[in-house]
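Every protein chain of the complex appears in place save one, which is left out.
Then we have chain A:
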Amino acid sequence: MISVFILLLGAATPILFAALGELVAERAGVLNLGVEGMMVGGALAGFAAAHATGSPALGFAVAALAGAALSMLFAMMTQYLLSNQVATGLALTLFGLGLTAMFGKPYEGVKAPAMMAGPLGLNWMIWLGLAMVPVVWWFLVRTRPGLILRAVGENHDAAHGLGYPVRAMRIAALAFGGAMAGMGGAYISIATVLQWTEGMTAGAGWIALAIVVFAQWNPWGVLAGAWLFGGVTVLQLRLQAAGVAVPVQFLAMAPYLATILVLVLISARQKFGRSGGGAAPGSLGRPFHALR
């Protein structure tokens, strides 16, 4: 049982990092569909750095920088050139996958250094991921910059009218999102798979995006979502290995079903007048230009 939980935490960590980062970006009103691209960028850069230096910690730091750098491409396109966020995000994913496929060639078949063990048999990155949940919640809900960030995301015109730096806030949120996605990707290459393989994130970025919606833009919900998605993966593999007949297809779609269910419940609640908080940020995905 404990070993299942440890495997679950490991499987949840990459998507937890990526989803927390995307949550902050979306709360600032930017929809970045490039999570997968930033993750795979972090996976390669982090692996390369960890391999070169022998230090996984340094690998994760480099992965964060790489993810943030990729997100800055997105920020330049969407915040200055006002390109469509959906199209730019998709392009970022394709770009990240292609770029890493090209630069990753020398790292194929190379092994990762040993992961940094932490307390209770969990490595330090798992702990960091768990710690980021209250930190992000505290920042968004209990601090002034967090309040401004949410204001920018809810109504960028009003926030601008009040003199808040809409663009700067969004770029900062995107950089944070990129750094988190990069670290999440590096967790896959350095801690889970222990090597670099082209396209190795295999859709984790898209799961992270689904989790943000599932969580209704709440950090604690993200944690629950990451455990649900990660847990289902690990649990069905463990049950199979133990020789239990499991309906794998049903388990595989369960988290997505849960996401749709949450969306239905939310919209039903809004329809019947008990509109709760926690729905999508008002300015999500809309371009902002101060001179409009």
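Heads up, the rule we're going with is that a contact is a pair of C-beta atoms (placed from the backbone, for glycine too) under 8 Å apart; a residue touches a chain by one contact, two chains touch by 3 or more; residues count from 1.
Please note the rule applied: contacts and distances are computed from a predicted model.
For the chain not present in this complex, what protein name does its UniProt entry give, out of "SusC/RagA family TonB-linked outer membrane protein", "Phosphatase PAP2 family protein", "BMP family ABC transporter substrate-binding protein" or "Cytochrome bc1 complex cytochrome c subunit"?
Checked against "SusC/RagA family TonB-linked outer membrane protein", "Phosphatase PAP2 family protein", "BMP family ABC transporter substrate-binding protein" or "Cytochrome bc1 complex cytochrome c subunit": the hidden chain maps to "BMP family ABC transporter substrate-binding protein".
Which of A:A202, A:V264 or A:A290 sits in contact with the chain that's absent?
A:A202
For a quick check of understanding: of A:A87, A:A117, A:A168 or A:A252, which residue touches the chain that isn't displayed?
Reading the full complex, the residue touching the unseen chain is A:A252.
Mind listing the chain A residues that contact the chain we can't see here?
Touching the chain left out of view, chain A contributes residues 3, 7, 10-11, 14, 94, 98, 101, 104-105, 108-112, 188, 192-195, 197-204, 233-234, 237-238, 240-245, 247-249, 252.
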